[in-house]
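Worksheet for the structure shown next.
The other protein chains are all here in position, but one chain of the complex has been omitted.
Then we have subunit A:
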C-alpha cells in the first residue's frame, strides 16, 4: 500500500493533527512519568534536584521528540525503517569496539549530551523494519520458510551483537519484540512452536554447560539464576538484593508505610533504588493500592495501543503499534517480575519511572511513532 492509499485528503494536516493525537495515551504516559518523579523525589530523601528534576527535564524533552515524530507522516518513518535499522546496527558495532563499560558490560556510547544505549534504539528500529517488511510482503508468502528466514536473520543479527556485550536481558527483549511482530503479522503457529521448543532445549543446554569448558553464560549470570531460584541460598551476597526487594514490597502491605516513610528504602536496604528497584519503594510506601494502580496505568497504556492498532487499517501502522506496545509491556512485566521474585535479576528498568534518560527518550520516541500512526491512519 503506497502513501497514496492513505487517503491523504482525509488525513488531518498542520495543527489539526494536534486534535487527532491519541490524547488518552499521552495522559497515561505523563501519569506514569509523574509517579516516577514522585518516587525519585522520595528515594532521594526529599531532594528534588538529585533525580526528580533531571528526570522531569528529560521527560519534557522526550515529549517534544514524541510530538515531533507524531506530526511527521507515518509513511515517512516507514521509508526510514531500513536506514534506522542499519544505523542501529552500526551503533551496536561502535559500542562493541569503543563503548563505555558499565556493570561489567559494554553498553553505552557517549554522544556528549547523553549516554546512549544503542540496544534501546535497536529495539524500535527492529520493530519498524519488521513491520515494514510484513507490510511489503504479500500475505500468502508470510509463512513460507524463505520469507520467514529473512526476519529471523534480521532479529538474530542485533541479538547476537547485544549478547556479546553481554546483555542477556536486552537480547531476550529484542527477540521477544521481533517475535511479537512476526506473530501479529500472521506467521504460522508451527514456527513459534518450533522456536519455543528450541528455546526450552537451549535453556537446558545452557544450564548443562555450567562448569564445562564451553560454558555459555558468565558466572554472574548463573549466580543470578541460582539466586532467582532460591534467594535464601545466599542472603548476604547475590540473594541479598532480591530478598531485600521482596521484604520492601511485602512490608508495604495494603496501604503502604506512607510517602517518604519506607524504612527499607530510606535506610538503604534496597539496592539500585532509583533505577531497577524503584518499584519496590513505590510498593513499600504506597502499598498494594499504589503498586496495583501503577500496574493498571501500564495495562491501560497497552490497552489503548491495542485498540489503536485494531482501528488502524494500515498493516505497517498496526504492526508497529503492536510491536511498540509489546516492547513497552516486556519492560514493565520483566521489571516487576524481577523485583517480585518471579524472574531472575536481569537489569531491566521500569519504563518511564526508573531514573535514566536514554531509555525514556527512546520509549517516548517509539510512542511518537504510535501517535504518528494514529494521526495518519487511513480513514
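Criterion: a residue touches a chain if its C-beta (ideal position, glycine included) is under 8 Å from a C-beta of that chain, and two chains touch if they have at least 3 such contacts; residues count from 1.
The rule we apply is simple: contacts and distances are computed from a predicted model.
**Q** The complex lacks one chain in this depiction; which UniProt name from "Multiple sugar transport system permease protein", "DNA ligase-associated DEXH box helicase", "Penicillin-binding protein 2" or "Cation:proton antiporter" does that chain carry?
**A** Matching the unshown chain against "Multiple sugar transport system permease protein", "DNA ligase-associated DEXH box helicase", "Penicillin-binding protein 2" or "Cation:proton antiporter" yields "Penicillin-binding protein 2".
**Q** Which candidate, A:147, A:183 or A:222, sits in contact with the chain we can't see?
**A** Among A:147, A:183 or A:222, only A:183 touches the chain that is not shown.
**Q** With the full complex in mind, choose from A:144, A:218, A:313 or A:379 the residue touching the hidden chain.
**A** Per the contact definition at the top, the residue touching the missing chain is A:313.
**Q** Please identify which residue in A:69, A:168 or A:249 touches the non-displayed chain.
**A** The single option touching the absent chain is A:249.
**Q** For the chain left off this view, which of A:118, A:287 or A:368 is in contact with it?
**A** A:287
**Q** Counting contacts across the full complex, list the positions on subunit A that touch the omitted chain.
**A** 1, 138-140, 142, 180, 183-186, 244, 246-254, 263-264, 266-269, 283, 287-288, 291-292, 295, 298-299, 302-303, 306, 309-310, 313, 315, 318-319, 322, 325-326, 329, 333, 336-337, 340, 342
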